[in-house]
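See structure below.
The complex is shown incomplete by one protein chain, all other protein chains being positioned as in the whole.
Take a look at subunit A:
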């Protein structure tokens, strides 16, 4: 009964919408009392919420911060975390989308393309294979990608070779699935090609 009470309390907290600031309770009072009663010598367990670093509150529209905070996460590394930038351009399926501080909250699916991060005068470019971009109303953007490689690490000759190979595969493809795979190959490689030159 004790455990059900605590899970009910913890899950109740989680129901708050992302519109409000996520208050991080350091410890749940009812739970702490019960814990101390049953296990006075053991440290109380940490809940996932206590590891969460507080994010700027998603409150008023009045204060638009001057910089965006972006987190870039990919399968290879945690990329950038909490980097302050001026603008990010993401390759959404609906086209290149520029995100400035104060952008409306949105979720966009990304297609293979170039991600450019503009900070002052310097631009860092990553090629994203596919993923999602979440923009929150507090000018925090989370970009999650399966592969995010700095554009300098891309080899132009492999791209050309791949383009030729997939164009040929597309013409000889018979089943729907093969055609789709060849088409995907072409899409990705032509995006790579244009990001190398553009």
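Methods note: a contact is a pair of C-beta atoms (placed from the backbone, for glycine too) under 8 Å apart; a residue touches a chain by one contact, two chains touch by 3 or more; residues count from 1.
Please note the rule applied: contacts and distances are computed from a predicted model.
Look at the chain that isn't drawn here: its UniProt entry, checked against "Aspartate aminotransferase", "ATP synthase subunit epsilon, mitochondrial", "RNA polymerase Rpb4/RPC9 core domain-containing protein" or "Translation initiation factor eIF2B subunit beta", names it "ATP synthase subunit epsilon, mitochondrial". Among A:34, A:87, A:154 or A:170, only A:154 touches the chain that is left out of the view.
Residue-level contact of subunit A with the missing chain is found at 75-76, 112, 127, 129-131, 146-147, 149, 153-155, 158-159, 162, 176-177, 179-181, 183-185, 188-189, 192.
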